[in-house]
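What follows is a set of notes on a single structure, which appears directly below.
Moving on, here comes chain A:
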Amino acid sequence: MNRVGNVVRMQLVNRQTFIWVPLLVLGGTLAVTLMIWAMLPPAAVKYGGGAQAPMWYFFAVGIMGTTQTFPFSQAMSVTRREFFLGSLLTASLTSAILTVIFVIGGFIEQATNGWGVNGYFFYLDWIWSSGAVVAAALILFMTMTFFVTGFAIATIYKRFGPAILTIILVGLGLLLVGVMWLIGRLNAWGQVFGWIVTQGPEGLAIGLVITLVVLSGIAYGLLRRAIP
Partner candidate 1 sequence: MIEEGKALFLQIAESVEDSIVDGSLAEEAQAPSTNELAAFYRINPATAAKGVTMLVDKGVLYKRRGIGMFVAPGARESLLVERRAAFRDRYLTPLLAEARKLGLGSEDLAQLLREHAHTTTTEGDQ
Partner candidate 2 sequence: MTINDVAPPSGAAESVIEVRNLTKRYRDAVAVDDVSFSIHKNTIYGLLGRNGAGKTTVMSILTAQNFATSGDVRVFGEHPYENARVLRRMCFVRESQKYPDDAKPIHAFATAKLFFPNWNQELADRLIADFRLPVRTRIKKLSRGQLSAVGVIIGLASRAEVTFFDEPYLGLDAVARQIFYDRLLEDYTEHPRTVILSSHLIDEVSNLIERVLVIDRGQIIMDAATDDVRDQATAIVGDAAAVDAFVAGREVLHRESLGRVASVTIAGALSPDERSRLTAAGLDIGPVSLQQLIVRTTQHADDTDATASDTRTTTKGGRR
């Protein structure tokens, strides 16, 4: 287990990647959003979508983790299992930091009525509708999912190459479109939306956990036969 801990230290050796940049991205997006809000009428309720920006960055980190850090870890004589667990652990820790900031941000926004301008960046109704704990879980799992998705995509790329990866992504896209078309055909959008609303943020959280587990399994399975 000590070696897995060392993988975390390895990933964090260059603190920029996992800590500073996501915070910078978040801070920057927040700053820009606030500046825009300052120019708009204060009475109107405004919602900022910028909070997802650091999550997209985690997606990129997930990709870089495989393409660059994995080969280096092999040179460091680290096993694939240690690398996988260590990287996942690192992503969890840094996602946790992000989550804490989110929750605090949410409380601040509640307390200040949206920074005094009715602007909500962290406190998005639907996410917080079941309370702070579920909101925190949701942010955590969402960030982790972005990371693991990036990791999985990069692993597929490494194992099978760009052609297969494209086929898979296009295939998934087609599947999604197909499902949407089907729902449309069955005139079931009302039911689908109703179902989504009843699931609530808890439902989404559970869905994310399932996705996380599945993607992690895929990524690890592929990593075991990956060549640096």
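The criterion applied here is as follows: contacts are C-beta pairs under 8 Å (C-beta built on N, C-alpha and C of every residue); 3 or more make two chains touch, one makes a residue touch a chain; residues count from 1.
Selection criteria: all candidates are chains of the complex that A comes from, given by their letters.
None of the values given here were measured: they were computed from a predicted structure.
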Selected partner (touches chain A in the complex), from 1 or 2: 2
Residue ranges of chain A touching candidate 2 (in the complex, touch as defined): 3, 6, 9-10, 13-14, 16-17, 64, 67-69, 71-72, 74-82, 224-225, 227-228
